[in-house]
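With one protein chain held back, the other chains of the complex are shown just where they sit.
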C-alpha cells in the first residue's frame, strides 16, 4: 500500500490480551473500527458529525486474517484505505503492523452501507454529494 | 448470605481472560451487571421491559474487591442481593464464587438510581409503586 | 444446515450493545468463540482440557456477514458446524438467529490450526488420532 492510506497508531492494552498472552482475535475487528473512524475524520468530517447529520455507516461484513500475534504494550499501526466505492456502499482494506519494524500481524476487510438512522439505505452520491466526494478523494485506484 | 439472594451461573470465556491467564478485573463489573439483570428478571419484570416502560436504572457507583483469580472455562456463580432501597435509588451486593467448591473470587457493590430516559431521577415509590414493591420484596433485612 | 450442528443459546448483554442500540458487530466474533467452545465440549473433550494436554487451536481467520441487528436482552442461538477438516486445520460455519422466531442476524466462518503452546503447527491426525476422530465425527459431509 503506498498512498491514500491512513495510518492510526495505538498501543495494545492489557485488557485486549487473552490467556495466550496475545491480543484476542476479536479485538482486531475493534482496531479496524478505530482506524476507519480516524480515516474518516481525516477527510474533514467525523463519523460523529455524520450521524448527527443523519448519515449512518453500519457494517455489512468484516473479515480478518491473522498472521503473527501482537502482544501487550506493543505499538501497532493500523493502515486502512477505501478500495471500492459505490453509490450506497463502500469497502475498506486493513493491515495491522508493528509500528517500529513493520511485522505484519493481520490483514482484513470491511463492507459498509450508507443508511439513515433506521438503517434504511440511502444513495449518498445523490443525497449528499459533497460527502460522497470526500470518500471518492480517499479511494485508491488500482489500474 | 442466606436467602433472597439470587444466583447467576456463567462460564468464563476466553475473551474475558488476560495475559496473566486469569479473568481481567474489569470483567467482574460486567458479571455484576449480568447477575443483577437476572435478579431483576426473577422479580417478574425484566430490565428491558422497564426501559420500554420509561424506567432506567443507571449505575451511580461500583466497587470490587478481588480475592482469588477466576480462570478460563471455570463455572462461576455470581450471587447478588439488594441491601438498601430508597424511594429513588438502591444498592446491591455481590459475591463471585466457583460454582463447584465455593472458592471466593471477588466481592462487590453497586448503587443505582431510578431515572427516566434522559437520566432525570424519578421517585419510583410514588410513580410506579407496583415496581417499587417488587424491589422491596427482594430487599434483604439486616436487623 | 441439518444435522451435526451444535446450538448454543445466550442472552445479549447490555455491555454488548452500542450507541446504535444494537449488538456491536465485533461481539459476533466473540459469540462464535463461545459457540465453538461449547461444540468442542460436546465432543467429550473441552478446549481447556486440550490446552492442558498441549494442543492449542489458534484462529487463522474469521469472517462475518451482518443481516439484521440483534438487540439487548434478546435470546439468540449460535449454530455452528465443522465444514472442513484437514490433518492440521479445520473450518467452522456459524449462523446467529433469534432463538424464538429464527430471524437470521448473522452468518460467519472461522479457520483454525492445531498447534503446540508456542503456536507451532502439529499434525493432530498423527499425534493425537483419538482427538482427531472426535472432530471427524462432528464433520458435516456435503455430497
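Lettered A, B and C in written order, each chain numbered from 1.
Methods note: a residue touches a chain if its C-beta (ideal position, glycine included) is under 8 Å from a C-beta of that chain, and two chains touch if they have at least 3 such contacts.
It should be emphasised that the depicted structure is a prediction, and the values quoted were computed from it without experimental measurement.
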item	value
Touching residue (missing chain; options C:31, C:56 or C:72)	C:72
Touch list for chain B against the chain that is not drawn	20, 25-27, 29-30, 33, 56, 58-66, 69, 119
Missing-partner contacts on chain A, residue numbers	13-15, 30, 33-34, 37, 46-48, 72-73
Contacts of chain C with the absent chain, listed as residue ranges	14-15, 17-19, 21-22, 24, 26, 71-72
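Following the convention adopted for this analysis, only the chains that are shown with their structure count from here on.
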item	value
Taking each chain's C-alpha mean as its centre, the one farthest from chain C	B
Distance between chain centroids, defined by C-alpha means - chain B, chain C (Å)	29
Euclidean distance of C-alpha centroids - chain A vs chain C, Å	25
Multi-chain contact residues (two or more partners), chain C	30, 33
